[in-house]
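Heads up: the structure comes next, in structure tokens.
Every protein chain of the complex appears in place save one, which is left out.
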Amino acid sequence: MPIISYECVRATAEQKQALIEELTKTAAHITAIPQSSFTVLIKENPVENWGIGGRPLDQVLKDRENQKRV
Amino acid sequence: MPIISYECVRATAEQKQALIEELTKTAAHITAIPQSSFTVLIKENPVENWGIGGRPLDQVLKDRENQKRV
Amino acid sequence: MPIISYECVRATAEQKQALIEELTKTAAHITAIPQSSFTVLIKENPVENWGIGGRPLDQVLKDRENQKRV
Amino acid sequence: MPIISYECVRATAEQKQALIEELTKTAAHITAIPQSSFTVLIKENPVENWGIGGRPLDQVLKDRENQKRV
Amino acid sequence: MPIISYECVRATAEQKQALIEELTKTAAHITAIPQSSFTVLIKENPVENWGIGGRPLDQVLKDRENQKRV
Partner (left out) sequence: MPIISYECVRATAEQKQALIEELTKTAAHITAIPQSSFTVLIKENPVENWGIGGRPLDQVLKDRENQKRV
């Protein structure tokens, strides 16, 4: 009965399927709760709805990209 | 001031209105908190964002359908 | 697979059991999803962790009590 | 590492940016936790998914409008 | 910046540490988002606050135990 919710900007169909399978396996292995008891719920929110450190996420990600290039 | 959130794949307009009315009535009756203090929030997430028992929900639902037919 | 979460200050053991039974029945009836697919999760948060209209909940509740007496 | 989530019907791009900046500043100032540790997540849900006092939010808002006009 | 929340009844200190490490590794591997961007939040709720299929979780678990013994 544990519920794993995964909040992100977006995920592809392949990523969603892998997250459902692998997060469940991982948590079931650690907790010894049967896999059949788990629910995974992936929640997508557009990038402009996220802020990190008081700044919009897309600006934060651009700055990280630029720092890598330097 | 209690908040009832209802996470699902999707609900019709009629179902949403009924959920808002009936979940509030039910909870207000049980708790003796006035109906006016309740908020209901329905959250819809596409079927591919749900996993049950480590498997995508749509596969789980298909299997249940097939078992009924047998 | 729908998840009904009920956020409140606190609930008695009897209220919890009734909320689990009745919120599930109500939502299953409205949506035609089998009762067995529902999860209910009751979350309790102390009264000082709630604010309504920018004011602590316990003050709001005291004011309501006083208004009734007038 | 605190997470501020803001559940609403919808917000404009300008409002989102301001909410990210100002909610973070406000909470960082109060708690003395550095701004860089905060995440803000804005979640939008259509108006028909909200209920207040057991009634759909759009009806509640219409009634408030009408009361102002009287 | 993804947030993985894990709702359960309770977890030991060792399980919590393992969940934090392994859920992050698993999700970072699948999504190619750097591990450093992830937050994991474990939320514990007492067993009497959970209902499955309209019944209190502890009764559901007892029934499952009894079925195994038969």
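Descriptive notes on the structure:
We call the chains A, B, C, D and E, going by the order they appear; numbering starts again at 1 in every chain.
Simple rule for what comes next: a contact is a pair of C-beta atoms (placed from the backbone, for glycine too) under 8 Å apart; a residue touches a chain by one contact, two chains touch by 3 or more.
Please read all numbers here as calculations on a predicted model, not as lab measurements.
Although one chain is hidden here, its contacts on chain E can still be listed: residues 13, 16-17, 19-21, 24-25, 28, 35-44.
Mapped onto chain B, contacts with the missing chain fall at residues 1, 3, 39, 41. Contacts to the hidden chain, counted on chain D, fall at residues 1-9, 11, 15, 18-19, 22-23, 26-27, 30-31, 50, 52, 57.
Operating definition for what follows: only the chains that are shown with their structure count from here on.
By residue number, over half of the touching pairs seen at B-C are also found at A-E, the match among C-E, A-D or A-E. Centroids built from CA atoms put chain D at 22 Å from chain B. Centre-to-centre spacing of chain A and chain E amounts to 15 Å, using the average Cα coordinate of each chain. Those residues of chain A in touch with two or more other chains are numbered 1, 3, 7, 19, 39, 41, 50, 52.
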